[in-house]
Structure formats: C-alpha cells, structure tokens
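Structure below; questions to follow.
The other protein chains are all here in position, but one chain of the complex has been omitted.
Going in written order, the chains are labelled A and B, and every chain counts its residues from 1.
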Amino acid sequence: MAEAAKEAVKTAPENTKLVENATCTFCGCVCDDMNLTVDLDNHRITKAQNACVLGRAWFTEHKLEKRPFALIDGKEATTAEGVEVAAQILANAKFPITYGLSDTTCEAQRQAVAIADMIGGCLDTTTSVCHGPSGIAFEGVGESTASLGEIKNRADLVVFWGGNPAEAHPRLFTRYALMPKGMFVPNGKKDRTAVLIDVRRTASTPVADIFIQIKPGKDFEVLWALRALVKGRKIGADIEEETGVKLEVLEDLVQRMKSCRFGAFLFGMGLTMTRGRHFNSGALLALASDLNAFTHFVAKPVRGHGNVTGADNVVSWSTGFPFGMSFARGYPRFNPGEFTTVDTLSRGDADAALIIASDPASNFPKAAIEHLKRIPTILLDPRESVTGQIAKVAFTTATYGINTTGTVYRMDDVPITLRPAFESPYPSDEEVLIAIKNRVRELLAEQHRLGSPKVAQKVA
Amino acid sequence: MASLKIVNGRVYDPANGIDGETRDICITDGRITASAPAGAKTVDAQGMVVMPGGVDIHCHIAGPKVNLARKLQPEDHRHDVHPRTAFTRSGTGGTVPSTFATGYRYATMGYTTAMEAAVTPIGARHTLEELHDTPVIDKGFYVLLGNNVLLHQLLKDGKRDELREAVAWWVNATHAYTIKLVNPGGDEAWKGRRNSVVTDLDDKSDVFGVSPREIISALVQVANELGLPHPAHIHCNNLGHSGNYTTTLETMRAAGDQRVHITHIQFHSYGGEPGKNPTSKATEISAYINEHPNVSADVGQVMFGKSTIMTADAPIAYMLRRLGKDKRWVNADTEFESGCGIIPFAYQEHIYTHALQWAIGLELFLHSKDPWRMVLSTDHPNGGSFMSYPKLIRLLMDRQFRDEQIKLVNKKAIKNTTLLDGLDREYTLNEIAIVTRAGPARLLGLKNKGHLGEGADADITIYEEDPDKEKMFSAPRYVIKSGELIIEDHEFRADHEGRVLHVAPKFDSQIEKIIRPFFESYYSVRFENYAVADRYLRHGEKIPTASPVAAE
Partner (left out) sequence: MSETMLLIAGRSSKQGTSLNVGKLKDEYRDVTSTVEMNALDMERLGLKEGDKVRLRSPIGETVVHCKPRKPEDLPAGMLFIAYGPPSSQLMAGDTAGTGMPISKNFRVEVLRETS
C-alpha cells in the first residue's frame, strides 16, 4: 500500500458506488437493508442508509488503514511468515485453545473447527460469555421461539428483559419488535404493549408501556413467581420485599401474558451475566413454554455480535455442541466450566491460544488476561485491539461484511449472505485459517513420521 | 481412482432384473461401464452381495430444525462419540448426529444418497451449508411450501397460473428437489389462534380462506405440471391422532390420479376414535396404495429405543410433549412459511401405542403388493435412527426373528393388528434392494441411481453374506461412491464430498412482481437477499424436470 495512507480525502469524490441491501454485522440484529455509499478512491463508506447509530459507526469507521499484514513479537511480517509461526505454535501445543469467532463469517468458522479438530484443542466462542448460559438453559428446558418476522407481524405483547435495546440493539425496536407494522399488527406500536424489566432505568425505558424495576440479582425469583402465578398457584405479598416488585404488578403481567394473542420475550445479558446465570435464562424459557398452555408465546435471546449465532450453528452442526468443547480425546466433548475460555485461561490450562475476531484481553476477567499474556497467542483481527498488543502473532485481516462476502446468521438463525462494499488488500479470516490449517496438517504429518509421542491422536 | 472392477459377487439390481446372479461390475470415471481397462483395481466379492448404494427418501439430517435438535441433546452425543481417523473428521452421534458423523455413518450403512425431508425456504441456505459438511453421500432436500402464506393468498384468489410460477420460483430460489407439505393449512391456527389445531381437511382458515384439501390438490397438481422428478411429498394432516386414516385416504383421493408421495405413512394409518387408543388401519391404507399406482409412500417405521421427534408439524410435537417423561420442548416459528417442533422421545415395547405403531409399520411392509412404492424409512430420527435400518431389514427378512420380537411387545397392541394373522412373508434380498435402493431412486426420478446398469453412478455397496441380516447390513465390506473406494475391508480409506441434487423448473420471472411486494410489506429480510446463490450448492447436480404438463 502506497503513501495513500496519508489519505488526502477528495472533497468531491468522483468515484463512488452504491451497494444496496448490504448487511450490518455490528450487533445480532444483522440488518440486511443497508444502502451503502462507497468512496472507492478513499476506500471507505461515507453513508449507510437505514443504519442505526451503531451501524453507521461500524460502516464509516472501518476504513482501510495502513497496517502491517502481520506482527510477530511486535515486528512487522508477512502473512506467510505469520502463518508459519502460528502453525508451529499450534502443532506443538499440548493444550491449545481457539476462541472468538463471533465477528467473522461461517466460512471462516468452519476452518477454525477443522483446525481445532486436527490439533485436539479446545474450541469456544464468545457465546460462553454472552448467551452461553441461555444455551445451557436451552439444553435443559428447550425453547419456544420464532423468527423476528413472526414477532414483527404477530406480537401484540413484547417483554424486554435484562437488556437495553435503545443503546445496544436500536433496530430491535425500530425494525423488528416494537415499532414496525405487521400483517396482524397493522398499527405497529399502537397495537402492541411493551413491557421492560430491568434493575435500572435506561434509554430504553421511555418506550415501554410498563416498566418493572427488579432488585439486582432477583430475576430468578421474579420469573419463578410468574411461573407459579401462570400455573394458578398463590404467591404471598412478601414477594415485594424479596424482589422489589409488587404482587399486583406480577399478577397484572401474568394476566396480560395469558390473554395476548402472540407474546414474545426478548432477553439479554441482565439475565446471563448475574447471579443465577443459566438458571435465570432457564426460568424465562420455561415461563415462555408454560404460557403456551394459554396462548402462543415465544422467547428469543438477543445476541450481541453479528455472527455469534453463526458460530453457534457451525460449531453445533460440526461437533454436536454449541461452545465450550474440546477435541483433546480425538472426538468432541462438551463441558462449560472446563473447556470454556474464561476457565481454561483463568486456571492457566491453556498453553497456546488462537483468537479469531475477538478481543478477550480487553473484556475478560483479570486472571484470564494475565494468562493470555503468558502464553503464545495468535490473533486474527482487522483492527487494533488490546489482544493485538499482547499477541505473539497478530494477523491483519479484511473486515467481514465490509470487505468480504460470506454467510452470517441473525439472532433468530436466519442465514444471510454478505455484500462487501470495497476491497481490502488484507486476506480474509477464512484465507488465513486455511493457510494455517494446511501447514498444521503438514507439521502433524511430519511429527507422525518422527514418531512424536503427541501424535497418538493426531490426524495424519 | 479411475477404474475399478468388482468380480465374483452376487448382484442384486432389481431395476435391471438381476436377482442374485454372479456378475462382474465395471467402473470407469465414476460411472458403471461395460468393461474396465486391463490394469483396473479388482475387488474380489466372493461370498458377498453387491447392491447399488442405499437411497434414503426421507430423513432429517441438515438445517435449522435439525441443528436445534442437535444442540438440545448433548447427553445423546456424549454417549456416542465418533473419533477422527487419518481420513475422516470427528463428530458425535445419538439420534441427531453431527454432520460429519451423519455422512460417514450413512456410508457405513451402505447408503450413498439421502434426502433431507423438510426445509423452510428462509432456512435453505443453512441446510446447504450443513449438507456441504455432510460427507460422502449425495444429497438434496424438500422445501416446505404447504403453509406458505403468499401461496395461500394466490390460491384463495384463484390465481392458478401465478401459484404455479411462484412455486417454481421458490424451488429455484432454494435449490430444492421437490415441494413438501407438512400439516398443510395447519400453521395459521397454531401461530395465530392461540395454538389451535386444524383437524378437518375442509376447514377453511378464517384468515387465509383456504382449506387443507384445496392446498393439497393444488400443490400436487403444480408439482406435476412443473415436471418435478419427484412429486409433492406430503406429511398428512392429523399425524399421530387416532382415526387419522380417513384423513390419509382423503389426502390420497385429493390427488386424484396425479403422482403423489405420502410420507411416513405409518403415523397416518390409525383407526379408533380421537382421544382414545388408536387401532390399526394398515390393511385399508395398503389396499388403497396397492390399487392406485400414482401413489407412493415410505413407511416411517418406529423402532424401539431412543428417537427425536423433529417435525414442521409444530402442533403434534407440542401434544406429544405431555406424553413423555422428558419435558423439554422446542418450538420455532418461521415467518410466513412454517414452524417446527422438537422433543426428545423414546419408543418402548410395553407401551400400547408404541407397540401398535411398530406393528403397523411392519404390516405396511408385509401387506405391500408393490415394494417399488412402499419404501423403507424410519422418518429418521422421528421413528428411530437410520442406524436401526439393519435391524429393520432383519425383521422383514427373518420371520422367526420377527415372531420372537412380537412376543416381547405389548400384546394388546399386537391383537389390534394383523401381524399374527398368518403374515408369514419374508422379504427377499431382491425386495430389500427395491425398498432401500431401486424403489426410492425411481420414485425420486434419479435415473442414474439405485441400479447397476451402464451409465449409472458408481455408488455401490458390497455386503458379506450372513444369515443374521442385521449383522450383514450393519457393516458392508466395501462402499464405493462415485467410483471411489470409500470403505474397504470395513474401514474408511478416503473422504469424499458428494453432490447436491436439485431441480430448476422453468418459471416466468414476472412472478417477482407479485412476490417482491409481499416481501417488502411483511418479511424481515430483503427480497434481494432471500434467494440462495448458486455457490452454496458447491458441487451441485441439476436433475432435469420433465416437459411441463399444461394445466387443465
């Protein structure tokens, strides 16, 4: 890349193109109605019609930056040099872990699964620190759910629990669940009752018809009381002391839930990241299922990153398990708490890490970050990040959905094909992972010929 | 490898009238040929049976519904691991195996083609991605259109031509193999009327104004007009309910003399009164099919043990939830297209209904006068896993074994069937080759599959003869796919990526003028992003449609 890095922005760019029906992958809403104006000369997006404030930032801030193709121990290197070092690390590690995957394409995710299978490592995604608990709850309870279009067209009662869509998923309100007119909700919001349940008031609160404030850490108690009331059991008035919510408020909510035509829970991290975790999610999922004795009711976990749902799907179909798994014995095993990344790092189990499209050094608990610094870490990321600063090998890759095509899954499992806006000189995550995979395969084959003891379960 | 020769094997190729003759089979470049060059690798099949590769006409192996069921049951996977080998990826099993394990295990059964039976159009992209990760077998899928809201609207408005064009558009947009109807007309009551159920074929939806019978009639006709190689594939209304055999007969009648395929027909062959214990009407159902050559079916045999109910028939899954010990339940609605229900399940010998279902399946096999039109299936995994096919084959071929098994199940159930009324029939190897290979291939219109004539795809299974037929069919000695030796001496020698079989009936693109506005008004995705790009086929094989038959 030439000194165009200085980026003398033309005030009236002559060379633009319009990319219609592009998909924003900043959050799990994965809105596919983006109309992008692309300044081809300066390799950037200048306008993102239909995007929310987060999507606009996503598109306009992902410009082409001049960065090294790879960094090894902080020094500039080529992608190929990085691949060699990365492959050596992974082929020789005893407890390699792979993590991230929520901000890349399914095509790349598949390659990561193949590598983990080969090296007998752990495979985990950002699900484990997002709706992993809801995935665990799903395994214990099941889930009554629906695509977002069903909610848009049918839901006359929507309950937002433990989330702040106005700031984290703005178009969940505007495109999918609150405002839009639908076949059976022709007046949009006027035909709907919106309930918001949280421990504090947020920017989302004003849109709710009913706001219920819960004492922190008491979601499970409230959900369980609701389940009891739905099933016709008695709950004492002391529920208010326990949870901060009056019995009459709960009774009123139950009445509304039972009598609506199509109800929907949309729930977030307020349930998964606090005391109770999967018990909270499980209680909500069970409540939604219970309500189907009276009316049609669904629940949907609101997913954070653009393709975390894709990661769930790819890892599930390839291995049988959605996250937190290990290939160490030559076949997939699943155990949250044992193979999930916060744990394998915090306990110091991992001796090498392959991080793809994620920044755990920024957001993980302190003990996990400290260990990540101690072990050789390989990172694939288009942008600078805290993890990039501590990685032994850091690859600069193209940004999915802006520079590359590929498949992503919206939070409701709807698969969508990305339309890139402009090209990038950097390779895609998929290309880098394929190169690493091929080199790891060679190295493992060599080890087999050399009779390395590690090889017992390795693939030739 | 380019060429292969199989010698000394006893060949069963019913489509070409070969019934156990010792013959050589020659393969060149993935096809069966009259001869092979001098240096061709030779497989000595002395003492072995040579058949075309198995064809599963109805199973649930790939897509959004399957993946939900996979995620739901980690305990199922934990007990059935699938280690990687030098050639093959690892995976897990149980009744909903991971994709790699699915492909390898089908191959291990000697099956080389399998059709995923029910995919929502919006989920077609997902199914194709999973099929890409399902090795060895050739595969395809049926697209759910029986509860498609736009199609209902066109039908209601009497727009018959537009209906046909829209169906063709949808089949093309998804790269499907044929159209699937599941509980046609039942979705709106479930989603929009507080989980109500449609039981009457003539019940016109108060929202969309069309009845199940109208939908069935129209779509059966459209599939044939479009010249689809496999006709409309129907999961009838009232699945599982006592007395539902009348619905099944009416559904078959609604097809008139048009080609139609009724799937997992065992679940639709019950007498008795609604709400009470079912009885068997297998004899009546068999008789209708025997007398109507336009109708074909697959059995949907129940096999005792673990299963997973996964179906686009959301209401029946919800109803079944109350019956089992495992209370987990998944429901997933898909906008304007379909729904689905999933519950973990197990069939038990001592339970009346389960034993009856098992017996009815066997009755359907044993009463069938035309094995070409009564295909072997378990509606995997609803009736049982495809891994139970060898045991099922033994039940059909070995009367003594069958009688022993009958003694182990609920006696009252057996009394309500004809199983003990001198049903001594034993399926021959020829008939097994028909119900597991030649028949389904023919019904699917796959001219190059299910037989070993010149020009056929070289998909071949070689079994070691054994008096224990379950053992024989559990572990073929050799499996050849597209002329490549995939399994040799019971072990994997290579990995292989099969093809996606799909059809592309002609349609008038003007129909988009009707479809697009519907999307813009209601769907949550853009019309432009809906149709699936060709690249998702990876290795696709387009099966030709017949010349369109003019609508009456």
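Assume a contact is a pair of C-beta atoms (placed from the backbone, for glycine too) under 8 Å apart; a residue touches a chain by one contact, two chains touch by 3 or more.
In this text the structure is predicted, and so the values were computed from the model without any measurement.
Visitor: Of the chains you can see, which ones touch the chain that is left out?
Guide: So, spelled out: the chain left out of view touches A.
Visitor: Return the single residue from A:243, A:340 or A:428 that touches the missing chain.
Guide: Result: among the candidates, A:340 touches the missing chain.
Visitor: Out of A:201, A:246, A:329 or A:373, which is the one that touches the chain we can't see?
Guide: Considering all chains, including the one not shown, the answer is A:201.
Visitor: Quick one: say which of A:47, A:181, A:258 or A:383 touches the chain that got left out.
Guide: A:383
Visitor: Hey, which chain A residues sit against the chain that's not shown?
Guide: For chain A, the residues touching the absent chain are 26-27, 53-54, 56-58, 60-62, 124, 128-129, 132-133, 136, 164, 166-168, 170, 199-203, 205, 213, 216-217, 269-270, 272-275, 277-278, 304, 323-324, 336-338, 340-343, 345-347, 359, 362-369, 383-386, 389.
The criterion applied here is as follows: only the chains that are shown with their structure count from here on.
Visitor: Report the inter-chain centroid distance for chain A and chain B in whole angstrom, where each centroid is the mean of the CA atoms.
Guide: So the centroids are 34 Å from each other.
Visitor: State the interface residues of chain A toward chain B in the complex, per the touch definition above.
Guide: 20-21, 23, 32-33, 106, 110, 114, 117, 135, 138-150, 152-154, 175-176, 182-184, 261-262, 289, 292, 294-296, 298, 312-314, 316-322, 327, 329-334, 407, 409, 413-417, 459-460
Visitor: Sort out for me which residues of chain B touch chain A in the complex.
Guide: 62, 64, 66-67, 70-74, 77-78, 81-86, 89-92, 94, 96-101, 122-123, 125-126, 129-130, 133, 190-192, 194-195, 318, 328-336, 342-343, 521-526, 528-529, 533
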